[in-house]
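Only one structure is covered here, and it is reproduced in the block below.
All protein chains but one are shown at their positions in the complex.
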Amino acid sequence: MSLKEVQNLVIIENTPLNATNFLIRLVSIKPLPKFVPGQFVNVEINNSSEIFLRRPFSVFEINYSLNSISLIVKILGRGSKKLTEIKAGESVNLIFPLGKGFTFPIPNERILLIGGGSGVGPMLFLAKESGLNPDNVHLILGAKSFEDHINIDDYRQFGNFYFTTEDGSLGERGFVTQHSVFQNKLKTFDKIYACGPDAMMKAIAREAKKSNIFCEVSLENLMACGFGVCLCCIEPTVRGNLCVCTEGPVFNINDLKWQI
Amino acid sequence: MSLKEVQNLVIIENTPLNATNFLIRLVSIKPLPKFVPGQFVNVEINNSSEIFLRRPFSVFEINYSLNSISLIVKILGRGSKKLTEIKAGESVNLIFPLGKGFTFPIPNERILLIGGGSGVGPMLFLAKESGLNPDNVHLILGAKSFEDHINIDDYRQFGNFYFTTEDGSLGERGFVTQHSVFQNKLKTFDKIYACGPDAMMKAIAREAKKSNIFCEVSLENLMACGFGVCLCCIEPTVRGNLCVCTEGPVFNINDLKWQI
Amino acid sequence: MADLSVKIKDLDFKNPVMTASGTSGFAEELNDFYDVSKLGAVLLKGITLKNRDGNAYPRMAETASGMLNAVGLQNKGVDYFIQHIYPRIKDYDTHLIANVNGSTVEEYIEVTEKVNELERISAIELNISCPNVKEGGMLFGISCPGAEAVTREVRRVCTKTLIVKLSPNVTDITEIAKAVEGQGADSVSLVNTFLGMAIDAEKRIPLLSTITGGLSGPAIKPIALRMVWQAYHAVKIPIIGIGGIMNAADAIEFMLAGAAAVQVGTAIFKDPFIPLQIIDGIENYMKRHGLNSINDIVGKLAL
Partner (left out) sequence: MADLSVKIKDLDFKNPVMTASGTSGFAEELNDFYDVSKLGAVLLKGITLKNRDGNAYPRMAETASGMLNAVGLQNKGVDYFIQHIYPRIKDYDTHLIANVNGSTVEEYIEVTEKVNELERISAIELNISCPNVKEGGMLFGISCPGAEAVTREVRRVCTKTLIVKLSPNVTDITEIAKAVEGQGADSVSLVNTFLGMAIDAEKRIPLLSTITGGLSGPAIKPIALRMVWQAYHAVKIPIIGIGGIMNAADAIEFMLAGAAAVQVGTAIFKDPFIPLQIIDGIENYMKRHGLNSINDIVGKLAL
């Protein structure tokens, strides 16, 4: 049995979620393998002389009965832009499942999930799959402004949501680490999970470390292959330079050599 | 005033004409310059890492009131294939007008136009623009089989049409040079014009030379630029190596160094 | 049925399609996708005497039809390989070839001597062409005396088939090919990556931590093909062609130019199945052209 697959999937939805992110939903003709939140797919973006390599995206949602995978894609450069322009009905080649996901919480733990930008995707996925009582699941989602936040109504049942915006247009004003929950209740959590921009994750890691709370973050290093053969995506860790694509993208902050 | 233009045109039609050729019609938002039959455009075919250079195509039809240019495109390789897949509504970048066209006949001359494959296009264009009494315009169009011929009903008014097919399914069986008009009446023509595969043009040139009849052919050498700066498209002539894109694509056979 | 087997020195390969060093890990990663025994050979990730952390991140940059890498031979050293990796991979039913590296001739020798002992390693590919290390590597591969010295010394101790991997960053590839042939190389593989560079114009910084890195992918194919063709006319030992091979047509072009076998590198990042597709494509080509053996292709460019 092959552990990893290279497959053409058909895009069935490619719609803007907000000012900066798109939701892309793809279906496979075959049953999908199990995905752990934090795992990713590597997407071939064809039809351009400028895009040579694949682009990695975390899985946001899996529907095992429809065999569908959803991604939240933020337009950053040429590849992500092209991807958001592909029309429903066209097919795209994906490699999956890739990487190691988040460590699941154990029953009755209180967890804090923090997502920024497209990093919100894996946090929602984790909230849904955590298996915890929703009372124990808390999410802080951060963005620049209210129009950069995505609609999470379908996820309210899985946890308690808090928002921050830099302009104060939704939730509390400031960064996720300035949110009152983060500021005042951090120590009430057993585990913190984060996915988002580098600076955000470092700020979170700093506080988690101070308070000595278990904390996992998802990294977005540049990748050439995505499945462990090129050694381009490395991150310095206590176990040496590790490949983010196979040993990550999720790392415990205690393993990272971040200067925080 | 610029003599040559680089312009985005919008494809308004891209339809199969027969088993091997497509009709592509493009419109400009600006008035088009005058085109002489035999002149060509150089088409940028984007969205592929495999196609780096433009591809040249002869003009088949110009509608000066609609500002439209039509091309007949035969699928030969990656570029022509991609081009026939572009949907109406999308825009394509063209450089034009390029090259020198056919020498117009003088009033009352009898002319024979011979076209094969996508070479039929410039021949129909020339028949239409010749300015001669249709009785004096004769066209032999050749193809493998009847389904490789295009519908020329709109052009019947401009001349007398003869067909050949290799399998005898339309007109006379055999190559254009085996057609009875070519075999028996060649000497009744003042000028012969030809556009089509190399072998066809060489066969025609051989007979035209023997009979000492004026004969122009349109060449399809590989081009990098199409407007005279790269010197890649050369053809050996009595005046030395000449650029097909600026001194041709139409050449008088007496100027060519063909071993025929 | 077309016979795809090829022979290099005393080794019989099922087919002429190998995966290149540094682009196919230690074979295990590809085995997660398909049975690697279908491949002609797997060139293992470059190994050195001691642990190497490799270069700092970022290590790669995308370029037009290619990429730059600056991995810098990250690996845990030959002893770790022998103890922890070799036992896991030794039963793959394909040729496993060790890519041997060093900062000094002595290091190359030491690694070779250790690899000699590994029964299931079929051959050694001597990498004298890595552009991403400060010492050794490409420095040996860009001069005849350097290439000669390391080949001669390693040949003395090497008990296996010895392939020397050449750098394309030279004025005359034939000189280097002849130099290593003269010192007893059984085969040459070419090319390794071209020294290149990429810059972020907006940030005004290099895209690689090392400023320069190695260029691979289809961009380099025309130059690599030319070098294989030149080398084919300069040496008698078999040539393994490498550089931007993405499909069967590319592989066949290298073989027509003189390569007895090919290695697929960067293409694997696009799709790990490409090496298998190339094997099928070559078989199909042979059928279409009525060719019975790979020898009917190698060097058979009509001039």
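Each chain carries a letter (A, B and C) given by its place in the written order, and its residues are counted from 1.
In this section, a contact is a pair of C-beta atoms (placed from the backbone, for glycine too) under 8 Å apart; a residue touches a chain by one contact, two chains touch by 3 or more.
Since the model is a prediction, treat every value here as computed from it, not as a measurement.
A.B. asks: If you put the missing chain back into the full complex, which of the shown chains would it touch?
C.D. replies: It touches the following shown chains in the full complex: B, C.
A.B. asks: Considering the whole complex, which of B:Leu186, B:Ile213, B:Cys232 or B:Ile260 touches the chain not shown?
C.D. replies: B:Cys232
A.B. asks: Which is it among C:Leu44, C:Ile220 or C:Leu276 that touches the chain not included here?
C.D. replies: Among C:Leu44, C:Ile220 or C:Leu276, only C:Ile220 touches the chain that is not shown.
A.B. asks: So that we can see where the missing chain sits, which residues of chain B does it touch?
C.D. replies: Interface residues of chain B facing the absent chain: 2-6, 44, 49-54, 93, 95, 221-236, 240-241, 246.
A.B. asks: Going by the touch rule given at the top, which residues of chain C touch the chain that is not shown?
C.D. replies: Where chain C meets the chain not shown: residues 63-66, 68, 142-143, 169-171, 194-199, 201-206, 211-212, 215, 217-223, 225-226, 229, 244, 249, 252-253, 256-257, 285, 300-303.
Please note the rule applied: only the chains that are shown with their structure count from here on.
A.B. asks: Find me the chain with the mean Cα position closest to the mean of all the protein Cα atoms on display.
C.D. replies: Given all protein C-alpha atoms shown, the central chain works out to be C.
A.B. asks: Name the chain whose C-alpha centroid is most distant from the C-alpha centroid of chain C.
C.D. replies: Relative to chain C, the chain whose C-alpha centre sits farthest away is B.
A.B. asks: Could you put a whole-Å number on the gap between the CA centroids of chain A and chain C?
C.D. replies: A distance of 36 Å separates the two centres.
A.B. asks: Rounded to the nearest whole Å, what is the centre-to-centre distance of chain B and chain C, using the mean of the C-alpha atoms as each centre?
C.D. replies: A distance of 48 Å separates the two centres.
A.B. asks: Identify all positions of chain B at which a residue touches two or more other chains, and write them in rising order.
C.D. replies: 49
A.B. asks: Chain C: which residues touch two or more other chains?
C.D. replies: Residues 65 of chain C each touch two or more of the other chains.
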